[in-house]
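To start, I am sharing the structure in question, which I have written as structure tokens.
Missing here is one protein chain; the remaining ones are kept as they sit in the complex.
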Amino acid sequence: MTTSNDLLVVTSSPHVHSPDSVPNAMRDVLIALVPALLAGLYFFRLPALAVIAACVASAYAAEIICLRVMKKPQTGEASAIITGLLLAFCIPPHLPVWMAVLGSVFSIVIAKHLFGGLGQNIFNPALIGRAFLLASFPVAMTSWSRPLDGVTTATPLSIMKEATGQALPSLSELFLGNVSGSIAETSALAILLGGAYLLYRGHIDWRIPGSFLGTVFILMSIAGWVKGAGFWYPFFHLFAGGLLLGAFFMATDWVTTPVTKLGRIIFGVGCGSLVVLIRLKGGYPEGVAYSILLMNLVTPLIDRYTRARVFGRVKSHA
Amino acid sequence: MQEYFIIIISAVLINNIVLSQFLGICPFLGVSKKLSASLGMGGAVSFVLVLAGALTWTVQTYILNPFKIGYLQTIAFILIIAALVQFVEMAMRKYSPPLYKALGIYLPLITTNCAVLGVAIINIKKEYTFGKVMVHSLSHAAGFTLALVLMSGIRERLEDADIPESMRGTPIALVVAALMSMAFLGFSGLI
Amino acid sequence: MLVAVVTLACLGAIFGIVLGFAAKRFAVEVDPRVEELIRVMPGANCGACGMPGCAAFAEAITMGTVKPSACSPGGASLYEKIAAIMGTEVSAYEERQVAQLLCQGDNVHTKMLYRYEGLSDCHVALANFKGPKACKFGCVMQGSCSRVCQFGAIQMGVNGLPVVDYYRCTACNKCVVECPLQLYKLVGVSRLVHVRCVNTEKGKDAKANCATACIKCKICEKNCPEDAVHVVATGDGTVALIDYEKCTNCGICAVKCPTKSIDKIMPLSEEVILEVGETPVPGCTRCGVCPPL
Amino acid sequence: MREIFKLSLFLLLVAGISGAGLSYVNDLTGPLIEKQILQKKIDSFKEVYPQADKVENESAAWLKAPYDPSLKEVNIAYRSGAPVGVLYAVETKGYSGPISTLVGFDIATTKLTAIKVLSQRETPGLGAKAKESAFQDRYKDKNSAVPLEVSKTAPTRENQIQAITASTITSKAVTKGVNAAREHFTANFGKGKLP
Amino acid sequence: MKKATFRGGIHLDGHKELTSGLETVVAHIPDRVYIPLSQHIGAPCVPLVVVGDQVKKGQKIGASKGFVSAPIHASVSGTVVAIELMEHPGGSFVPCIIIENDRKEEWAESVIPHRDPASLTPDELRAIILEAGIVGKGGATFPSHVKYAPVEGKIVDTVILNGVECEPYLTTDHRLMLERSDKIVAGLGYIMRAVGCERGIIAVEENKMDAVAVMEKAAAEAKNITIVVLKEKYPQGSEKQLIYACTGREVPVGGLPLAVGVIVNNVGTASALARAVELGIPFIGRNVTVSGPGIRNPANYRVRIGTLFSELIKQSGGYVGEVEKIIAGGPMMGKTVFTDNLPVVKGTSGIIIFTKEENRHSKEFACVRCAKCIDVCPAYLEPTSLVRLAKRKAWEDAERMDAMSCIECSSCVYVCPAQIPLIQHIRRAKQAILAAKARPQG
Partner (left out) sequence: MSLMSEFSKGIIKENPLLRLMLGCCPALAITTSVENGLGMGAAFTGVLIASNMAISAMRKIIPENVRIPVYVVIIASFVTMTDQLMHAFTPALYDSLGIFIPLIVVNCIILGRAEAFANKNPIIPAIIDAVGMGIGFTLALVLVSSFREVLGAGTFLGIQVLPESAPAILMILPPGGFITLGCLLGLMNKLQKKAA
């Protein structure tokens, strides 16, 4: 035998594996986030760069330290970077850097590693970070600035909600991202590009963004009709705020969303309904983060009650 | 009608009895390990909460208030609740053994549960009418059950999670509760 | 003042009557000893006693359907406590037992057929040509026993074999049941000499596969001053076996055994023999919540 | 049965004794408590309408259906027997619960004298700032004829109230209550309409 | 036309081009054959010969009284030199009859062609199939006569021949369909006769259109036999999935294809069966693919049962690279063996050699709940949930979640980005569930 005096290997089948792996998938998500990153940097310049760098660096550092302290092997995948990046994407560009760092560390330590690390957390870490920051520093977290020149102004959604009389941005401005808001939520175009890449790579299931956005669209169409607002109204809600970012990158996080197909549709519809509820009736102009967190909460129950019928468990035989 | 609606939304979602009023934490932490137990506890608490709401309101309105002995509220209520729980347990065992089997073991835990007394006191504080007392008690019961059921779903999933040794059990449950109540902040400002 | 007194008195009376009825009409006979017993149980709810948990065990004791010694984690000190509660004499002293591993074929002494890269589970490993070792009787070294021991008494050693920590072992029998090769035996802690091989093949075959296998040479048998060790027929062949009743721990057989498949261990410190592994499950506060709920 | 009777009797006894004890303590503290509540009320009235020497709750007379449900009380402030001011207790829904506010008007000038937030459950550090005089003072001396508005930036018009930073909801709630009181005031006590 | 298939499953890189274009070659007949006494599911055989006996080719040398069992036959003529324990590609040690080849190639007297195969009754057909030791060649090695035995109250209306061959690297069935289409069609006819049904289907995946053409030609005469072309997807060859793809019927949990009136056989089984019925020749040889990156000249061989793997490897030019794995069967379902010193048995469809290169994997992570395993599971299970239960030894819960329905296709492991060996945990659970069942109640 030519096997260099080594013993042969005996394992269980299969002996081939798809090239898919956790590090590869995380890398793909990072790639998908690049357009949004570029758009964010273009519109919000240096302050955005500082916040992004701070979030990503502190998230990654927190991850490494957590693993070390808990005496677990370093995993060498990029999920913490995704968390940091996504957190940075959904906070205001002018947030003081120390707050961003705090949020990032909270995400990784409390929302992820206290639960056992990658794959075991219940809540979306990035969104927990955002919710933490919003509840902790509401003043700083609700001070927005205009793209490019950084003048303080309201976001399209708060203009809408509070009817302050300011002019609403046009749909095309919303689509391209030339409006105030979180670092990378403003450009619908960039996010759609990234989302399309993730769908193409098979990392996310169309069911979640589909049912999420579909629900918002339908409910907002009805609301717009009731208000007599015209056909732009649902589109305004689709492109304004963090809806697209949330639907493509956060409601699709594997770890914190249902695993069954029906469950994913329920999840998306739930998120969509909650967003509409909060945007129209709630205390906040925007509700994407909370809606996803609330649905994260229900995910274990959704999974439990939406199990697929096993092949061969046909009704007559059940 | 709208008033009732507001009471319901407020009690279930916004001022959830466990997540934002901090009542009934003990059973929330103690009986949320299994979904089935949560449902049982939720059922038992709902039952007692509504009955106690009705009784305490009656006693307050027709005895304590007319005789101007409002200061006996605490002691009167706790006696009513304790007797009620005992009575319910007894009646249940006699007339519906299956129900007793399902809820019975949770009943004794309820006497020393702040939720029941707390809601009874809030009912009076808010000067609700009888109808509102019923709706209010029922909504809080629903809020309690909701929180408990969500929690147990999560805890069942956490059962095999690789949680740091010293955080297992109650500590992580508290952290989950923290994040839950953070998510519930999203409901604030509703109505 | 009067109103207050009367109201409260009425409430008190009503409560009393309700309670009285409850106590009378629906009285359930609860043996107070059960609760006391539960309090002294180790609280591991390990099931070693064959009951669904400590509470069930306590109840069974009051009904006399089990012997206190069935609870191995509790050990001697528990028997005393039980005896005190039940008002009986501590019956004959029962020695604490520990699990002994019956294989020494680690990855240095035993020939390997292949590199096993499948799941670390002894049952699964056995499905592939009965495990990676050439010896088909010995430990497959995937550590199922170590994972099943609630008390952390089994760790996987450097040479691949599990190592039992006699101080922690509570003789709960879990490993005995778990090991697919039946390589554990519960033996009194005072027993120091053990045959650590269950290979029943002919001496030549056994030796070809493992340097520390029992080769049926009967040297132990010939040298034992107490007639306590014999090569006996088991399964398809024979293997040496110690009669612990007769063995005096002299260890001559261990010295003489050419393959050192008989092993004499150091005695455990005196208090450990008597004082039983009292630590229940790590982190268990004996709150009593887990078994019924 | 005898047993039950005995037990009940014991409980009755204990409960009776404790009832006695309680009512004793109540007799002791009751007046103190009442005095305190009264004092608090008087203090609030003083803050909102300092010139009064007597304040009467005349809600029954003034709150005739239909009226804005935010209005809870109408108190008339007297000075040397003549009505000089109106003090409204209003309650509106804030960010995390009801906010009750006392709003004072001067009959002579028809101006808002002052407001005082009596109770609220808003977020400490945010909405809870409504209790601080920095915010309450923004309402001082406003004209009762024009509806008040909340603005997020420094006010540019006379009828604008600058919101507490990041607490628009609270600010709006307070203002809503003030406006309810203001409407009632202009309708009933406006120029020339003396009680 | 939209081609039929089943729900779930995965797309694999087939690597079939290595051998699919190569004519099947006859393997060297070895000097010694090693014939295991157990080559089928069911009771093992007891030897009918002793050391020193002379045997002829096709002579029955082992048999069992068990109903689910199949006899074994000498694949060469010669002398029985030993009967001893040997490694078996199934992952166990089995007694083997070792025959020294005298190279006379003498047929046994029992091998006589049947004069008029068309007139045989179902009972006679089953008797012939039993005698010839025909077992399924699709992998399960289930004795075929048992499959055809009538069952009270069950009517078979369709026989499906499985020409799917969805495992990567393997091309024996593909080549067989190209080279022996007439035998396959004839075999299908006998099976339909044996079970008394009117509809025959030969299922082929769309990646073997050349075979489809050949088969269609061969079956042109037979009106009640159709060739069904299926989408290419693993594990379409699994019978429950195949039945679903071809007929839309779902075999109930725990049930046999018979429950929905279908019988499935491998195409190779049909050809072997035809040979047995027409010529009286028992199951003494089969086609084997030798392939993989670790072999110099991949090829398809016609092999005598009992030939050692090492002989075929030698004929293929030996190993290349640092060989780490020898797989008996395909890389998705096949078992690794630890030596090449073991015989080809009735169930050996391929020998795949992998080197260090193919045995590299990324690190194992905790489950990231990507649900890819759930999406691909052709049995609609939740592999990740089953694993959670198995890790906790919650066997009853696992059973309630239908762990027993897992067909062990490994699709879930293939796609799992966290590299969790799901199937091994599930197998452990199945083992434990079966063990619990076997234990007497109480």
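In order of appearance the chains are A, B, C, D and E, and numbering begins at 1 in each one.
We adopt the following convention: a residue touches a chain if its C-beta (ideal position, glycine included) is under 8 Å from a C-beta of that chain, and two chains touch if they have at least 3 such contacts.
Note that the coordinates shown come from a computational prediction; the quantities given were computed from them, not determined experimentally.
By the touch rule given at the top, the unshown chain touches A, B, C, D in the complete complex. When the full complex is taken into account, the listed residue touching the unshown chain is B:29, out of B:12, B:29, B:88 or B:141. The omitted chain makes contact with just one of the residues B:37, B:52 or B:82: B:82. Residues of chain D in contact with the chain left out of this view: 3, 6-7, 10-11, 14-15, 18, 21-22, 25-26, 28-30, 32-33, 36, 40, 123-126.
Annotation for chain C: contacts to the undisplayed chain at residues 8, 12, 15-16, 19-20, 23, 283. Contacts to the hidden chain, counted on chain B, fall at residues 19-26, 29, 71-75, 78-79, 82, 111-114, 117-118, 121-122, 125, 164-167, 170-175, 177-179, 181-182, 185.
Assume only the chains that are shown with their structure count from here on.
Both chain B and chain D are touched by A, C. Between A-C and C-D, more contacting C-beta pairs join the chains of C-D.
Closest to the protein's overall CA centre, chain by chain, comes A. Once the centre of each chain is set as its mean CA position, chain B and chain E turn out to be 61 Å apart.
For the pair chain A and chain D, the distance between C-alpha centroids works out to 44 Å. With centres defined as mean CA coordinates, chain E is found 47 Å away from chain A. Within chain E, residues 335-339, 359, 366, 421, 424, 427 each touch two or more of the remaining chains. Counting partners per residue, chain D has 15, 18-19, 22-23, 26, 95, 169 as the residues that reach two or more other chains.
Pairwise chain contacts present here: A-B, A-C, A-D, A-E, B-C, B-D, B-E, C-D, C-E [touch as defined]. Contact residues of chain A toward chain D in the complex are 138-139, 142, 154, 162, 164, 283.
In the complex of the two chains, the chain E residues touching chain A come out as 10, 12-13, 168, 240, 244, 250-255, 318-320, 322-327, 331-340, 352, 354, 358-359, 361-363, 365-372, 374-375, 378-382, 384, 401-402, 405, 408, 410, 413-419, 421, 423-424, 427. Looking at the complex, you find that chain C touches chain A at residues 112-119, 124, 127-129, 132.
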